[in-house]
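The complex appears here without one of its protein chains, the remainder shown in place.
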Amino acid sequence: MNNDPQNVASPKTIEQVYRPITRRTFLKGAAASMVGVAGLMAALKPLLELESGSVTLDELLQRHYRELKPEDLQRILASLAARAEQEYGVRPNLRDVKPMAGVEFGYALNLSRCIGCRKCAHACLAENNQSRDDEDDIEMSYIRVLELNQGAINLETSTAYFDPETVPQPDKYYMPVQCQQCRESPCTKVCPVQATWQEADGIVVVDYNWCIGCRYCMAACPYDARRFNYKKPTLKPEQINPNQSYLSNRIRPKGVVEKCTFCLHRTREGKYPACLEVCPTGARVFGNLLDPNSEINYILNHKRVYILKEDVGTQPRFYYFFDK
Amino acid sequence: MRDYLTFLFRVWRLSWQGSVKYYAWMTALTVLVLVGLHAWARQFVDGLEVTGMTNQVSWGAYIANFTFLVGVAAAAVMLVIPAYVYRKEHMHAVVIFGELLAIAVIVMCLLFVMVDLGRPDRFHHMIPPFGVFNFPSSILSWDVIVLNGYLLLNLHIAGYLLYCRYRGRQPTRRFYIPFVFLSIAWAVSIHTVTAFLYVGLAGRSYWHHPLVPARFLASAFVAGPALMILAFQIIHRTTKYFIGAQPITTLRMIMTVAMIINMFLLFSELFTEFYSPTQHAAAAHYLYFGLHGHQGLVPWIWTAMGLDAIGLVLLITPAGRRMLWLNVACVTCFVGIWIEKGMGLIIPGFVPSPLGQIVEYLPTRNETLVCLGIWALGALMFTWMLRVAIPIMNGSLRANPELVTITKST
Partner (left out) sequence: MRVVMAMAMCGLSGWLWLAGQSDHAPGHVTDNASVPVKLPVVARPPAQQPTVGLPADAHLDKTPPRATRGLDLVKAGWTYNCMECHQLFPARWHYGGTNRPLNEHKDIVLDHGNNRFCLNCHHPTNRNVFVDYDGAEIAQADVVKLCAKCHGTIYRDWQAGVHGRQNGYWQTELGPKTKLRCIQCHDPHSPKFKEMKPLPPLRYPARAANPPPAGQVEPPAHP
């Protein structure tokens, strides 16, 4: 602090500070406070429109998925199913599907066969209950189908918006990109609350009741694989797939991140993911990397396989290969 | 304890006393804050769809302002170093203002992060033992620690020194000197950690290079002192609190050096990006020249370049010694660096997307109102703190008003 003789108290300044409270000042203060409070209430008025049940004490007190006891999880699943029925009109079969032992999932995509029809992107929407503004809105689909120019693997001159009369176009080739379930995933590293993590079978999952919506994982992902619910998901009852699981395709709340989970509610029960089931050319191959006789290992052993953005060091479990 | 409560009561009373100008200023700021609060309430109910952010550009004005303001907060250290390390007596007059500014600005930073969260109601998920804190893996967890720690440090130092002054007693060195020196390192750390948030992300080549933290610090040490130079002049004029020319000269010198370094680093960055036609430079290309027909940020960045250049020229020439031109330089540097760090750093990191998609971004009206509300709140807090601190420092507000002697303090 200074001892600057120019900055000292004068009687006038002291008097200003210690002026007693008069009735006038009190009344002025009361009036100003009321105006202030009224202003505050007017400012906060939109909060009255908050849907009941969108923030509940139960949910605020819910612990991280990995710390939940089985009975807590069942209770949570029941309440989520009830709320989904109330909000969307369809009661889902909501369960928690655990990883299978001895399984590490791998996925391969045959670039010689993909014709860019986008059936996988649309099937993903149908399977995973993503928000959509109309039937054809695939913004939230976990799969982005890119049309690249022949002659190079150049993402920068690719487009995801292609809509020619027919596909495949003669001078292009097509590459769908979805979550690569990286072994060294940058997204799980940066999440400040560990709302996203890698499970034993390699799938990177998100606990939608734990995510705080900071979107750091979206900034970290090198593959644009994650989507954010900027609003409460809009879904019609006929668009809902009732076969849901806690960590994958249940209807998400607003303000949380979601991503491809290799349809773990299907694959952990031994089925193929939805995108593979609809591909008309059979460009997708899925299976257990730890099983030496699986189709995915056949690809890795016999085909020319490459990884998207290998230089970034993510070691994905999603491979691209060429047939010819 | 009773004395402290009395102190708080007197502070409360003092906050409501002021001239017409003071009331007009505070009322205007309060109105802005309420408007911003209203906009945020809208966002809380409807979700972040009321902003201009999308899946491709998932961070926007909130994080841009946050990044810029962390730099300004870090620059408070610029006053502490000359005062305590180099023992320049004249700086002691204004160190406290720097710390108070840092407090207001850090609160703004924390608010910008809170309004950006999709689920602010789940903030407690970060706090152990109930929550899960992904430390040390996530740099955001480091940022939470250093920002809150910096806030507490400054609250302690400023609060302690002001309270001692109010009580008319000598502050005990060991209660504040170690914290002051800690705050020097800590200030550098807040901005380094904030830079590391972006630098570590290998998937975004615009951010993934080592010059980013260096530029962060260099530009912070331009913007912070610029704001302080302007603030000191406003304090001097409105409160009659005397701030001599020396602190401003010191700040100007710091600003000049930092601006030279900032421009040099910018030049290095531009050369590296544009000399060879790589795809890594796509984001820089989008920012400076537009990409595939999308040119949304080009006018912004060239304005920022122009403002920075004007500021640099004014600072390094003798013109910078004259208050008028120095003020012009402060304004141009502050605005230029705000654009550079905001639109010029955050947004191009997302354009093009990692898959080559170009989706542009501009904040919506609602988003802008929330930002304005937070800036207004910061100004409100800083004004309020000055309203209380200056009488303490010039002795008007004292525990014992009868005692006229002013005790010596370091």
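Order of writing sets the labels: A and B. Residues in every chain begin at 1.
Just so it is clear, contacts are C-beta pairs under 8 Å (C-beta built on N, C-alpha and C of every residue); 3 or more make two chains touch, one makes a residue touch a chain.
Only a predicted model underlies this, so the values are computations on that prediction, with no experimental measurement involved.
Colleague: Among A:Pro20, A:Pro70 or A:Gly282, which residue is in contact with the omitted chain in the full complex?
Modeller: A:Gly282
Colleague: Considering the whole complex, which of A:Pro92, A:Gly116 or A:Pro192 touches the chain not shown?
Modeller: A:Gly116
Colleague: What does the interface between chain A and the hidden chain look like in terms of residue numbers?
Modeller: Where chain A meets the chain not shown: residues 100, 108, 110, 115-119, 121-123, 126-127, 133, 135-139, 141, 144-145, 154, 156-157, 159-168, 230, 241, 243, 267, 269-272, 274, 276-282, 284-288, 294-295, 298-299, 302-303, 323.
Colleague: Determine and list the chain B residues touching the chain excluded from the picture.
Modeller: 49, 51-57, 291-294, 296, 358-362, 364
The definition used in the following text is that only the chains that are shown with their structure count from here on.
Colleague: In whole angstrom, how far does the Cα centroid of chain A sit from the Cα centroid of chain B?
Modeller: Going by mean C-alpha positions, chain A sits 31 Å from chain B.
Colleague: List the residues on chain A that touch chain B in their complex, please.
Modeller: Residue list for chain A touching chain B: 1-4, 6-9, 13-14, 16-19, 21, 29, 36, 39-40, 42-47, 49-50, 55, 60, 63-64, 139-140, 144, 146, 154-160, 177, 186, 189-195, 210-216, 218-224, 226-232, 253-257, 309, 312-314.
Colleague: Quick check: in the complex, which residue numbers of chain B touch chain A?
Modeller: Contact set of chain B toward chain A: 10, 13-14, 16-17, 30-31, 34-35, 37-38, 41-42, 44-49, 51, 53-56, 58-59, 92-93, 96, 113, 116-126, 130-134, 137-141, 144, 161, 165, 197-198, 200-204, 241-242, 279, 282, 349-350, 352-357, 391, 393-398, 401, 404, 406, 408-410.
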